[in-house]
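Complex shown without one protein chain; remaining protein chains in place.
== subunit A ==
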């Protein structure tokens, strides 16, 4: 093995030790001292050194007063005075025992009490029972789930779709699955609360741009590009996302998707499109805002929607390319750690999809009705319509605020109550005031629900308008109202004399729905 000169006889080695050069032995001595120091050093956390003395800590503890578990709130808090609905919230809704025309639910296609959907749900209930009792990974995957995912992917013409069991959790789980610390998300100011929670959970850098303002977004993207040029190595590991909604819940407007796609390719960001309100509403066949603008669905990296509006089911889905959606099967927190969608709801959603695919004409009917309602609601003094004419969900906002948010909320509440007394169910748009990033002004929300039945059944939409000069309610004034029978069941009445009131409804049996105030 070794030559004779290099035999490692122990004696020779020890001799070499005695003849070792001094620097080497000194270094070894230092290293031995280093080892001893190491063995006796305490563990410590690097940032944990607190600069408070023991006395200061004691003082702080003395000063602390616990807050009450239940903070004092007024009796008028909306959470304490809620309306109780009995029966299904379809075209007519029974609120607090009173039958009203439903303008508060997002039952856009009227599929909520569709007999086919109900039959499919019942059949599934008899077959599977009610719940799944397990997340998707632990025996919670049923054939109806796979079926629904398949159908949704085919309907939206994407490669794959994934189902969540709660609509809010869909986008709130999808965003943090892809966007992590250090990534950048450009998001619209008017993004809904679910998106905001998803962004918060993602711990990424959020950059807000003005609502639907592509110039502002481009400015932000340009700034980011300049920063990237200064630090290309950091830019290479930073992911950029743009999160927009197809139809914004908070403003009823549609996002300018063609410009967004152009910006996406110019600045290399990925688009996450939240289509909760536009799925089943926009587009020729209800495929959402991509179909509305004629954009190829492959340009959008992820589409997320909840099935609680047009599909009249519960839950949500995301669809897109396979390699994008597959990632959520392990990283989507709402997917992995929640029980899966009850099979009866999945079956109901499949049947609703069937109906949507068989009758593509309902989307046109919905659009027409939306346009009509929007037109009819223009020109109310004191309230302005916020939202596009295509949007089935829009807001009625006070044109002049009274000055304080609470007063505005109260006034709107009175308006809502007044409408309820006249059998029109409206709702105020509610926000968690302390949690919203950009709190929208108080407004009343109207959800148009359109039913399409072949025989001209009770497709009914009625809108009550309460007016008064300066937005005050008319009290004690007798105002009359007439209904005009008409073939289409449409009637529009105006009453002069200081108060303008208009009822617009399309109903065959309008006598029942006539309102007086």
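Simple rule for what comes next: a residue touches a chain if its C-beta (ideal position, glycine included) is under 8 Å from a C-beta of that chain, and two chains touch if they have at least 3 such contacts; residues count from 1.
Note that in this section contacts and distances are computed from a predicted model.
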item: Name per UniProt, for the chain absent here [options: "ORMDL sphingolipid biosynthesis regulator 3", "Histidine-containing phosphotransfer protein", "BLOC-3 complex member HPS1 isoform X3" or "Proteasome subunit beta"]; value: "ORMDL sphingolipid biosynthesis regulator 3"
item: Selected residue (touches chain absent from view) among A:98, A:154 or A:180; value: A:180
item: Residue in contact with the excluded chain [from A:28, A:358 or A:414]; value: A:28
item: Chain not shown: contacting residue from A:330, A:371 or A:438; value: A:330
item: Contact footprint on subunit A, counting only the chain that is left out; value: 1-3, 6, 8, 12-13, 16-17, 19-21, 24, 27-28, 31, 34-36, 38-46, 176, 180-182, 201-204, 233-234, 236-237, 330-331
